[in-house]
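Here the complex is missing one protein chain, while the rest keep their positions.
To keep things simple, chains are lettered A, B and C as they appear, and every chain counts its residues starting from 1.
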Amino acid sequence: MAKLYFKYGAMGSSKTAQALITKYNYEENGMTVWLIKPSADTRDGATVIRSRVGLEAKAEVILPDDDIVEKYDRRGHTDVVIVDECQFMSPEHIDQLRELVNFRNVPVLCFGLRTDFQSKLFPGSRRLFEVADCFDEIKTMCDCGAKATNTARIDAEGYVVTEGAQLLLGGNDSYIAMCHRCWQKHIREHRKVR
Amino acid sequence: MAKLYFKYGAMGSSKTAQALITKYNYEENGMTVWLIKPSADTRDGATVIRSRVGLEAKAEVILPDDDIVEKYDRRGHTDVVIVDECQFMSPEHIDQLRELVNFRNVPVLCFGLRTDFQSKLFPGSRRLFEVADCFDEIKTMCDCGAKATNTARIDAEGYVVTEGAQLLLGGNDSYIAMCHRCWQKHIREHRKVR
Amino acid sequence: MAKLYFKYGAMGSSKTAQALITKYNYEENGMTVWLIKPSADTRDGATVIRSRVGLEAKAEVILPDDDIVEKYDRRGHTDVVIVDECQFMSPEHIDQLRELVNFRNVPVLCFGLRTDFQSKLFPGSRRLFEVADCFDEIKTMCDCGAKATNTARIDAEGYVVTEGAQLLLGGNDSYIAMCHRCWQKHIREHRKVR
Partner (left out) sequence: MAKLYFKYGAMGSSKTAQALITKYNYEENGMTVWLIKPSADTRDGATVIRSRVGLEAKAEVILPDDDIVEKYDRRGHTDVVIVDECQFMSPEHIDQLRELVNFRNVPVLCFGLRTDFQSKLFPGSRRLFEVADCFDEIKTMCDCGAKATNTARIDAEGYVVTEGAQLLLGGNDSYIAMCHRCWQKHIREHRKVR
């Protein structure tokens, strides 16, 4: 039976590269992949997913009111669904992905962030921790050598930001992956990250 | 450096037995274990943790207003903290456990349910998915042979319950572990579990 | 489809307790478990498996010339096979367990040591690393705080033994779990363990 996977990591853990390699592997075996992403992420234009390591692919954008099951049923044959930036999917969208797994028997692989810059779950990642079958951590390292679990937001002067909107798109300038201990230390000691 | 572990599973996955075996292993190596549980769970009396397989141990009960860091600091030397029924800990208590890991460098192992009977996270499990370093699934099986990820609440007639309070203590009479697909099927087809 | 699991750990990681809890969980769900062990291990008498934490159960002993598939087929209905001390199974026995999984579609869960006192694979653990579907580590800790991966053999004076027969049954007196680094340091510095 098909399963719903949540492959999560902090900023810079190559989640998108993993999504694109997974797509490549399925397609090399002759399978049809439906690559989708939520509309909240418009960093790379509406329909291209890009990984910093140098991979890219076209993705279909899911709008807030889209019904993923309906869109799936209207497509031709699909062997697997791959979701990039799944943390920005709404809980309703995650439930629709769960429906695909349960009642269409198609595997769904969701790649995305675990928590925001305040160590709170995103709507999509919260729902995935509730209903996914399997969790896989995509690992990256803190400067201290420990596993990085947090995505710290950094202001223009290099300090860790603790207040603000959950959604603030940015790249290596604005975010850095850290272990929880270093993240806390930077905040408590008001220490510059760089 | 010490880590915060969330060892989660569905009802009947022997989480408490795992907690007690872990305690035994540490103590056999000469280490001091602080075994705690939140006050919400009073099934076995205030201070005894019991596993159906036949293991038991005394635990200290953490009240809603307790400060776990303060209690820890007042104890003598402690090598490891083990938490049973961690899903009932408040987010503040989880943050205090995180503090022990980060700033006392003591490993904390939390055993508990992942989701409630509606597939929603508990306050404690939500906060652990946000701040724990490592997730380990304690597995159990659905009748269909798949891994059980959900804890279904069953009414007196054997039907799956979908409405009610999150907290309703009970054992094998009231709850049964299922995979998400079977749980959904029982609800949609209004099918009796037993 | 059924799978072949290798649940491995060092000495003292509660492998047998895990095997017995797994058996309990299956039986509580109304399933029939066939618990077996190789004849090489006679520590607890011919047919009883005992865990130090205080659990025990009767097991059927598999002799070197036994054909496990044949024995399985002669039994009545069996839902799952659990193997304790699987490191002492011969490669042929592991292949027979694989046969049960592939062609009888029964899950087989093997609990045992990963390596011997010289960090060499046992015949059974080598074959399981070749043909099992899933590896699960049963963890225990080194005195230094790291994960223990090695099972050091200790002589009467407390030094780590590096030469001798692979099979020398013993308990906490003769063996101690360590991380690879500490194990190497004890050998190189000819340092007493206790």
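Throughout what follows, a residue touches a chain if its C-beta (ideal position, glycine included) is under 8 Å from a C-beta of that chain, and two chains touch if they have at least 3 such contacts.
Everything numeric here is computed off the predicted structure, so don't read it as measured data.
Asks: Determine which of the presented chains are touched by the chain that is not presented, and list them.
Replies: Taking every chain of the complex into account, the missing one touches A, C.
Asks: Touch as defined at the start, partner being the missing chain; which of C:R52, C:K71 or C:K147 qualifies?
Replies: Considering all chains, including the one not shown, the answer is C:K147.
Asks: Would you indicate which residue among C:R75, C:K120 or C:K192 is in contact with the undisplayed chain?
Replies: Of the candidates C:R75, C:K120 or C:K192, C:K120 is in touch with the missing chain.
Asks: For chain C, which positions touch the chain that isn't shown here?
Replies: 1, 4, 98, 101-103, 114-115, 119-121, 126, 129-131, 133, 135, 137, 146-147, 149, 179-181, 184-185
Asks: Determine and list the chain A residues touching the chain excluded from the picture.
Replies: 12-14, 17-18, 20-21, 24-26, 28-29, 52-55, 140-141, 143, 145, 172
Here, only the chains that are shown with their structure count from here on.
Asks: Specify the contact topology among the chains shown, as one of line, ring, star, complete or other.
Replies: Looks like a simple chain-to-chain line, open at both ends.
Asks: Centroid from C-alpha atoms only, then distance chain A to chain B, rounded to Å. What do you get?
Replies: Distance between chain centres: 27 Å.
Asks: Distance from the CA centroid of chain A to that of chain C, rounded to the nearest Å?
Replies: Distance between chain centres, rounded to whole Å: 38 Å.
Asks: Listing for chain B: what residues touch at least two other chains?
Replies: none
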